[in-house]
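Of the protein chains in this complex, all but one are displayed in their positions.
Now for chain A:
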């Protein structure tokens, strides 16, 4: 009798200890817009998640859900994560902005980190990378390498992040090649390999010999390779499997240091709502290897531009620049302020077509 009581007590104590130990582990949730194997955007976020596990080991437990549609579905996923004990949740697509704010209001104890958005709260931080710095490099190489002077751009949704990329690429292509034209196709998806491939084929068929993409899969790379003689750039991830040609360089999003730092901040109890927007200088934006398919002098110029952005000597949006309608935007030497960039909803002078609403 006594022995059983002791045993029961011991078992209970063990159970409680176990539960306590489980509670000590910080549960970190990640909501992804595509599958982790997309080879692009979501893949890099998942690399960041793995880096958190690697760096913090036993102190954290990570959970993730992939291919979560933007909108109401994502709200359900976030709620579920918060209910299952996640104390820090990274929501990694622009379209999760309002759902994140809504769910965050219901769970004041849970910290949220929303990528590429602009709405914050006491428990919601935002973070993004200055992809437009990478786009400047792409625009430069594209302008130099195009023979037809027609550059195809597969855009996803008409949001500031995407419009910034188009403007930045165009400004720098135009600078080195005044005859350059941009054809922009809005795919209205982040991830649909078949549609992305169709878009690339349509652009190539109409004479584009450089394809820039702001969608997440490697399908446009495959289409360009099949067409032959078409230059592409890796998007979000290195996409090195298509190097050295058609992929001649890439923009790589490196979220790992940020994710580790933010998770550590929650562990230390020092987490605060902040707005982070880092680029090449901190390594959040990396430029993948520029292959030998790029002429040596162009490569040298591109590397010099990267270095100038790293040291802060060069900003991709430096005046004189006009808006598409011809009105003045930036005076000579003036640099765009972050507020304008964050909400950018206009094309710069020279781009044709309208931005869909």
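Operating definition for what follows: contacts are C-beta pairs under 8 Å (C-beta built on N, C-alpha and C of every residue); 3 or more make two chains touch, one makes a residue touch a chain; residues count from 1.
Going forward, contacts and distances are computed from a predicted model.
A chain of this complex does not appear here, and its UniProt-recorded name among "Sugar ABC transporter permease", "TonB-dependent receptor", "Anti-sigma regulatory factor" or "cytochrome-c oxidase" is "Sugar ABC transporter permease".
Across A:205, A:292 or A:337, the residue that sits in touch with the chain not pictured is A:205.
The missing chain, though absent from the display, is touched by one residue of A:70, A:192 or A:349; that residue is A:192.
Screening A:60, A:219, A:260 or A:344 for touch with the missing chain picks out A:219. Interface residues of chain A with the unshown chain, by the touch rule above, are 34-39, 66-67, 152, 183-189, 191-195, 197-199, 201-203, 205-208, 217-219, 222-223, 225-226, 239, 241-242, 352-354, 356.
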